[in-house]
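Omission of a single protein chain aside, the complex is shown with its protein chains in their original locations.
This part shows chain A:
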Amino acid sequence: MDKTSIHPLWLRIIHWSNAVAVVILIMSGWRIYNATRFLHLYIPGTNTRLFPNEWTLGGWLGGAIQWHFAAMWILMANAVLYLVLFLITKRSKQFLPVTPQGLWDDIRAFVNGRLSHADLRQYNAIQKLAYLFALADMIVLIASGLVLWKSVQFGWLRVLLGGYETARYIHFLAMTGLCAFIIVHVVMALLVPKTIKAMLWGR
């Protein structure tokens, strides 16, 4: 097997610091949501409204906001760094293009249990799509977050996203999308543990 690194150091640093930031942002975000629960969401099969305070970070609204607006900088810095390096390195070639034929072939392979993870350098079409979704979803999260934080200063973005109140729903929906991605991502990584090793040590 090729001994060179699968994931360069810059990517691993961004991945893990972002993982920490995203967990902080989601847990503190749930606490902020709890101050005005604008959706009628319950833990399925119970009378407990989302999100139980034990799942959240910050202890109270003010504390949660402090966590949220501290971790925000890590996410923003990572987003800028990642997009720049995504464009100037060959990294984008791992994700693009995703063709309908390739996707169809890989879905069939997956259903038949023949989807392989032998070469960690080679993403299959489903992986490519999942990672591109996570990227796009995080861009939506940052954009809607900017509108909620600075609706006057980023007036054009507020108009683009359909107004301040709509941005709140978009931010929540994008959070849900990211949670879904994280669940699948973590389950898949645990099923193929060498991917975790590769993301930690580079190979």
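Quick note on the criterion: a contact is a pair of C-beta atoms (placed from the backbone, for glycine too) under 8 Å apart; a residue touches a chain by one contact, two chains touch by 3 or more; residues count from 1.
In this section, contacts and distances are computed from a predicted model.
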Among "Type cbb3 cytochrome oxidase biogenesis protein CcoS", "Oxidoreductase molybdopterin-binding domain-containing protein", "Energy-coupling factor transporter transmembrane protein EcfT" or "Putative glutamine transport system permease protein", UniProt-listed name of the chain not shown: "Oxidoreductase molybdopterin-binding domain-containing protein"
Hidden-chain contact residue, picked from the options A:10, A:42 or A:149: A:149
Residue in contact with the excluded chain [from A:63, A:102 or A:177]: A:63
Touch criterion as defined above, residue of A:32, A:129, A:142 or A:182 at the omitted chain: A:32
Absent chain, residues of chain A that touch it: 32-33, 35-36, 38, 60-63, 65-67, 69-70, 73, 149-153, 155, 158, 164-165, 168, 200-201
